[in-house]
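With one protein chain withheld, the remaining protein chains of the complex are depicted in position.
Let's look at chain A:
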Amino acid sequence: MNSDEPHWDGGGGPERLYVITGGRSGSSAKTTLDLVTLIVARSGPRPGMQPEQAAIVRICQRPLSVAEISAHLSLPVSVVTVLLSDLIADNRVFSRPPVPPAKLPDIALIEAVIDGLQKL
């Protein structure tokens, strides 16, 4: 992060998204990331990182879902998925997959959710 970096206007125009992902789309990225896969950074952002990737590493010092990363960065999930795939490949972050669909409906899990909701 340095002051020479452009400040994005927060807009998510197609051109900007194309630049961020190097023209790749979420559908071509080989990944198993779900909207609720939790992402945790292995360390802090490194100098020279792409600004969006540095931002992901910074906000994922504590677990954060893919959907939340997308919301906080104002980037589509499909774009975030591409960025995360690179960060995972580079060992910058790791993922905690959601409860696999094959295990659903899991009665112990449902009961845990009921217990949690009762405390609300």
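Quick note on the criterion: a residue touches a chain if its C-beta (ideal position, glycine included) is under 8 Å from a C-beta of that chain, and two chains touch if they have at least 3 such contacts; residues count from 1.
By our rule, contacts and distances are computed from a predicted model.
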item	value
Per UniProt record, name of the chain withheld from view ["Response regulator receiver domain-containing protein", "ATP/GTP-binding protein", "Carbon-phosphorus lyase complex subunit PhnI" or "Spermidine/putrescine transport system permease protein"]	"ATP/GTP-binding protein"
Positions on chain A where the hidden chain makes contact	1-3, 7-12, 14, 17, 26-27, 34-38, 40, 51-52, 54-55, 58-59, 62-65, 67-68, 70-74, 76-78, 96-101, 104-107, 109-118, 120
